[in-house]
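To keep things clear, I will list the structure first and then write my remarks on it.
Heads up, one of the protein chains got dropped from this complex, but the rest are sitting where they should.
Right, subunit A next:
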Amino acid sequence: MRHMKKAAGVAILATVALTMAACSSSGDSGGGSDAAACAPSEGDVTLTFTSWIPGIEDAVAIWNDANPDIQVEVQTGPSGNAGTYQNFFNQLEAGNAPDLGQIEYDAIPNFRVQDGLEDLAACEDVVAAEDQFLDWTWGQVSLGTEDEVYGIPQDQGPMALFYRSDLFEQNNIPVPTTWEEYKSAAEQIRALGGYITNFSQSDINQFAGFVWQADGQWFQNDGNEWTVELTSDASETVADYWQDLIENDLVAVYPPWTDEWNNAYNSGEVWTWNSAVWGANSIASGAPDTAGKWSVAPAPQWAAGDAAAGNWGGSSIAVFKGTDHLYEAAKFALWLNTSEEALTSLNETAAIYPATKAGLELPVLQEGVEFYGGQKIYDVFAEAAGQVNPDFVWGPTMTQTYADVSDGFKAAIAGDGTLADALADGQEKTIAALEAQSIPVAK
């Protein structure tokens, strides 16, 4: 009975509140702009911060101990695309977004276009911190502009080549340094009954990393209009290359992250993986029987002697529109992603690979890794991190683009169309999706 009264009360309250909100919301919208001033708040501040990184609470606890007047409350949920981004949009709509949130680089433009993020360029400390970050990670949060900053870079995923050094050695196959050599190695390995790698039909991010490495661009934004270039020359070169390997049965096509996929690596059927720095853990846990037999080399290049790397993954901490504490939020986000104690904690609990130059020098990243035969694998990734093209920009509708391209890739694997067809289809649908949201597209 008591519950029923409460429910009725809440329902009435809700109705009243909604009516009032409907009346007042038109007046609210004009006053929001002065939130852009980045000045300290008076009195004690409590910030809410949503992240799905397990163990991030430990780093936040260090901050809370040292800053009694700026306390940070961690909220959590599933990873961004699995629900948290949608929640952010719902919360922005309802006007109760957290102060800070974890946002992967490829989702920032979407939040930017929906006007969901505060521009941190209003904060002096943030602008001054630019030099501490690798150029390309800063490019991801400034969206290629000079005077806007929509988040503080947290981690990154520079790509390199994980390979079975024992198998390459036993069979006298040189470790490929170019994509051409990679293909001839693939043929030799196929003759031995194995596959050189698994083409990941649903991780469009990996493919985007390849395009990134080939100096390709998928999107550009001149401040007014978006250019969509899924079918650029670089993009098509990469697509044709992998299409050729797939058609000649030189690569495995297991769905990624499944038991078969893990098993293919664990059993030695698949010999290499072009992946990001965080992939080091994925192999170690998915293929535990191969401990000590893996090594890491720089990614194969399109032309001998080049030194370009792609990136797969990485995220930032952004401040949501409507926060009352921009200054404090920015201060915390900077501390979390630049201070040695926070970066060490994040690396220990969640294997976060920092986005700052100094972070790459963390003592834990200088050690040899047992699973990789004691190799200091992070040296390879630190070098790759410096070779990532800083100009790569993501579009504002990446979820849809990924889904469309991924559908096309799966069809191509099944023999229906090609990877290039999938990109052309993704191009068309992405432009349609942008136009449907009234986002101007350059023709």
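The rule we apply is simple: a residue touches a chain if its C-beta (ideal position, glycine included) is under 8 Å from a C-beta of that chain, and two chains touch if they have at least 3 such contacts; residues count from 1.
In this section, contacts and distances are computed from a predicted model.
> One chain of this complex is missing from the view, so tell me which of "Molybdopterin synthase sulfur carrier subunit", "Carbohydrate ABC transporter permease", "Glycine cleavage system H protein" or "Nitrogenase iron-iron protein delta chain" is its UniProt name.
Options "Molybdopterin synthase sulfur carrier subunit", "Carbohydrate ABC transporter permease", "Glycine cleavage system H protein" or "Nitrogenase iron-iron protein delta chain" considered; the missing chain's recorded name is "Carbohydrate ABC transporter permease".
> Among A:W278, A:W294 or A:F392, choose the residue that contacts the chain missing from this document, as touch is defined above.
From the options A:W278, A:W294 or A:F392, the contact with the absent chain belongs to A:W278.
> Which one touches the absent chain: A:V270, A:A350 or A:M398?
Considering all chains, including the one not shown, the answer is A:A350.
> For a quick check of understanding: of A:N87, A:N171 or A:Q220, which residue touches the chain that isn't displayed?
Of the listed residues, the one touching the omitted chain is A:N87.
> Which listed residue (A:P40, A:P78, A:P174 or A:G374) would be found touching the missing chain in the intact complex?
Per the contact definition at the top, the residue touching the missing chain is A:P78.
> Could you list which residues of subunit A touch the chain missing from the display?
Within subunit A, the residues that touch the unshown chain are 3-4, 6-7, 10, 13-14, 17-18, 21, 48, 50, 52-55, 75-79, 82-83, 87, 90-91, 93-96, 98, 257, 259, 262-263, 266-267, 278, 281-282, 284-289, 313, 350-351.
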